[in-house]
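Worksheet for the structure shown next.
One chain of protein is taken out of this complex; the other chains stay put.
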Amino acid sequence: MKREEIRICVLRIEGTNCEQETFDSFNRLGASPEIVHLKQLTGKSSENRKRDLLDYQMLMIPGGFSSGDYVRAGAIFAARIKSALEDQLRSFVERGSPVLGICNGFQVLVETGLLPGIDEIMSPVPRAVLGTNDSNRFECRPTYLVNENEGRCLFTALLPKKKVVMFPSAHAEGKLMFPSDEEEKIVSLLDDEDMVVFRYTDSIGNYADYPWCPNGSVDGIAGICNSIGNVLGLMPHPERAFFNFLSPEWTRRGGPNEFGDGWAIFESAIQYIEKKW
Amino acid sequence: MSQPLLKRIDAPFEIFQIDLFSATDDQLESLSHELGIALSLDEMKRIREHFEGKGRLPTDVELQSIGQAWSEHCCYKSSKVFLKEFITGIDNRDVLLRGDAGVMRFDDKHAYALRIESHNHPSAVEPYGGAATGIGGIIRDVLCMGAQPIALIDPLFFGPLEIKHENIPVGIKHPKYLFSGVVAGIRDYGNRVGIPTVSGGVWFDDGYVGNCLVNVGCVGIAKIEELKKNSVGGADETLILVGGRTGRDGIHGVTFASAVLTEKSDEESRGAVQLGDPIMKEPLIHAVLEANRDGLISGMKDLGGGGLSCVVGEIALSGGCGAIVDLDKVPLKESGLAPWEIWVSESQERMMLSVKEDDADKVLEIFSLYDVPATKVGHTIQERTVTLIFNGVKVFEMDLEFLTSGPEYCRPCNIDSVSSDIEEAYPEELERYDVEILDMLSSINVCSREWVIRQYDHEVRGGTVIKPLQGLPGHSTHGDAAVLKPVEDSAKGLALSVSSNPYAVAIDPYRGSMMIIDEVCRNLASVGARPHSLTDCLNFGNPEKPEVLGMFREAVRGIGEAAAHLDLPIPSGNVSFYNEAPTGTVLPTPVVLGCGIVEDICRCITSDLKREGSDIYLIGRTQDAMAGTQYFMRNNGRSAKVPEVDLEVLSQSINFLIDNIEKDKILSCHDISEGGIATALCEMAVGGSMGAEIDLSTFDIGLRSDVKLFSESPTRWLVEVEHGTKLEPPAGVELTKIGSVGESSVMIYDGEEILFEQTVAEIECRWSMKLWEIMG
Partner (left out) sequence: MVVAEVRIELKEGVSDPEGANTQKALELLGFSGIERVRSVKAFEITLSESVGDQKEAVEEMCRRLLANPVIHRYSIEFK
């Protein structure tokens, strides 16, 4: 498939607020992203605006505060998606199309049951949660992540294994939790199945607690993928690290105009689609 | 209402005719009070005269409307005369529009909009909601110029955080409560609406115990061809009210803002504090910008102070028209509102669009996609009048020229307010300043603002190139200005910085205000940005007091003269008077937001020290003028000498600095402000996690050591350059090599004498922990 033919649905509802920079990230790579309101997919818009999820090659759920994150982060967006698009979404994931959720998008993927997605496409009820940060505060800070994935996740194909990257975090509810009686078992299962994608580290790559890990997430996990490897959710923002000049350290390290750490996530997805279809 | 002058009109809803003709002076005054419109006797008489000419009595809706339009907040009646004299005349070809926000040229195709305003009174009563709605309002001011908001800036002023509860008068809230509430309000609204908060400041002083100041600035970016004026396009256009519903919240907000806070303000004013909804605002921004991009909007205006009553008249008249509005059509939060309540309500998240009749339905379709209410409420007419219909009854008919011709006063003003007879007293000189510097670094006005900054999303929109905290991971320090990259396919940057100096202004408002302009310019230059425009928010006490107004005039003169000399237009601004409480008047507090242009963001620099072995230079001359400095305030020093800004030297210095930044000759740069060279050097060291050694005897040999350490005299920077690099300053700019970068300690000598030696780790610990300790 040609790059410019790759259509990416950047989905939004009220309160989604990272759609523009996410759109820009795909656009810079020569793909064809489109910012789409959920109502356009569910038939609740005027005729000329209506869209079909299955016409897109990738679904992107950007960061923000969908519906104000009232009730619970990502919960309302997830409930609205699930009530209208459950079957389509299931087919979309089943056929191998990439789905990426960043920050609020990760929260939405967890609330829909697409993640962790252990041996199932979508669980009927959530099997994880992104809870309030241990600090009980919104945390906007640079965070360092180590690429833990051995190859399952399609979004990290271009990122060397064990490479440490900096994607900034900005969230109040990013603490990944599983049911407490099964937490250890689930984490080791995720590790065994190569579904852990990123863990928080300090700036030189050692696993570390607050403030390096801004939220108290279980085992320092920052991002996970499903069993197929085509659905990734992560709290930190790769689109805010697309160029080096967005890094907090670029005036020390130079190379401002080079691609930054975040580029690899978007480029990996595009290359995957190019090859697969 | 008990007023004998009110006569109910026969209609199926509550409306009164008001008998101004037979009213005595006392009755006029008490009428103004009871209606909550805060107009003076003279103003009431002028209204009576107008209606006598018409040969009919006004309705309550009409009188309420005039009350709004003529409030200090809406018509700047006490300040206009000075603003005209010193500020509004500064012009250059980059000024594109002056409206709800000012608009400046950014490049050939783009413009940026800027505005700052206060939300002081509401925040003093209900800090969380007050601060949040302040953001909502300023975003709409920028949006209605056709610009996408891209940055928020929040300068805040509170009483000392550690003041004892028993020292706070009844009815006043503890500064810690106010501070944490205001920061939470900004955080929860700003983060949700998706506009990064990139700059700001927090100042603490006893003067703000009774009346905190909460200012909020916003900057937006637009294509020049999509810019809009705040005016209708002509007659027969449809007026569409978009956004939130109208309720009783926020009734009399502007008259509340135009009066002094009292002990009872808390209970009485709750109704005047509005509730914001960022999740209405976020799609409102998208819908407005999409409709504007499609060319469907002739003009638009924010519903701020005075609500519909101000917006309809202003948007129509500035397009040379009038309007007829059907008040029944306005979507309400609750039923049973009287027409005057609908007309003056300040419910949040509303804007008025004027569109061609044929385009109205297209606009409604866009808003329906985003689930944002949009309602046709009226249309424009040739004749310059506004008529309101409610339930089929005409309840209001006013000539716009009269309604918007608010009074303009030349109130008595005492400009001899500079107290030059203060007897000078210097603190005792010490051998070592280790304790003083560490204490100053951990003092509330100097310490790290990380506790605040990390709660604000300063990176959403993915364009914050130079961030408010800079330096090595885990060792961040304060930057001087933030830089955004607002246009996708351009390397040009927009730098933002905000500054105030109430301590110097209180001593000498003219010179103190010039110091503020100096600081904001040197902050911009620090990162490599050429200052391009300014906007100001002037927070003062009661203008009916001659000494307050005198202070105000002198501050405006200082700002205006400095800006004019530097060719920096001030295309928008805001005045906030009546910042008084039973505890007294606030410090006179002009706040200036500066915007600068960076030709290539890749040339920008930051304040953290970069390299072992590099040289440290001081740009500028250090003066022995210590009035208003942190050092004097902490050590009971007394002086009336506020340093004078040499504007020519400032221009030359900025050019010199930026030229060298653009040539990649400067590794790091920090302006010298609160706490003097000592603080500036320590902050640079913390960011780079690197030591430095400087010798103060390299410059100004006649000065005392403490003056050299702590002077806050203007137009000075510390810069780090590669060892051996030659810098060639122009004749007027003093440049001194004062030391070098290296080791793990900061050492400050004055010749043979060592004044200060501490490890960077210790400095960082003292500087960065204070707010965390207090606020938890």
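Each chain gets a letter, A and B, in the order it is written, and its residues are counted from 1.
In this text, a contact is a pair of C-beta atoms (placed from the backbone, for glycine too) under 8 Å apart; a residue touches a chain by one contact, two chains touch by 3 or more.
Because the structure is predicted, anything quoted here is derived from the model rather than measured.
Any idea which of A:V93, A:L114 or A:A128 touches the chain not displayed?
In the full complex, the listed residue that touches the missing chain is A:A128.
Return the single residue from A:K44, A:R72, A:R152 or A:K276 that touches the missing chain.
The single option touching the absent chain is A:R72.
If you put the missing chain back, which residues of subunit A would it touch?
Considering the whole complex, subunit A reaches the absent chain at 71-72, 75-76, 79, 82-83, 111, 125-129, 131-136, 177-180, 216.
List the residues of subunit B that touch the chain left out of this view.
165, 776
Note that in this section only the chains that are shown with their structure count from here on.
Which part of subunit B faces subunit A closely enough to touch in the complex?
Where subunit B meets subunit A, its residues are 187, 191-194, 278-280, 282-283, 365, 369-371, 453-467, 469-474, 476, 485, 488, 601-602, 604-606, 608, 610, 668.
Residues of subunit A touching subunit B in their complex?
14-18, 20-21, 24, 37, 39-40, 45-46, 49, 63-65, 67-70, 137-142, 144, 166, 168, 170, 202-203, 211-212, 237, 239-240, 242, 245-246, 248-249, 251-252, 256-257
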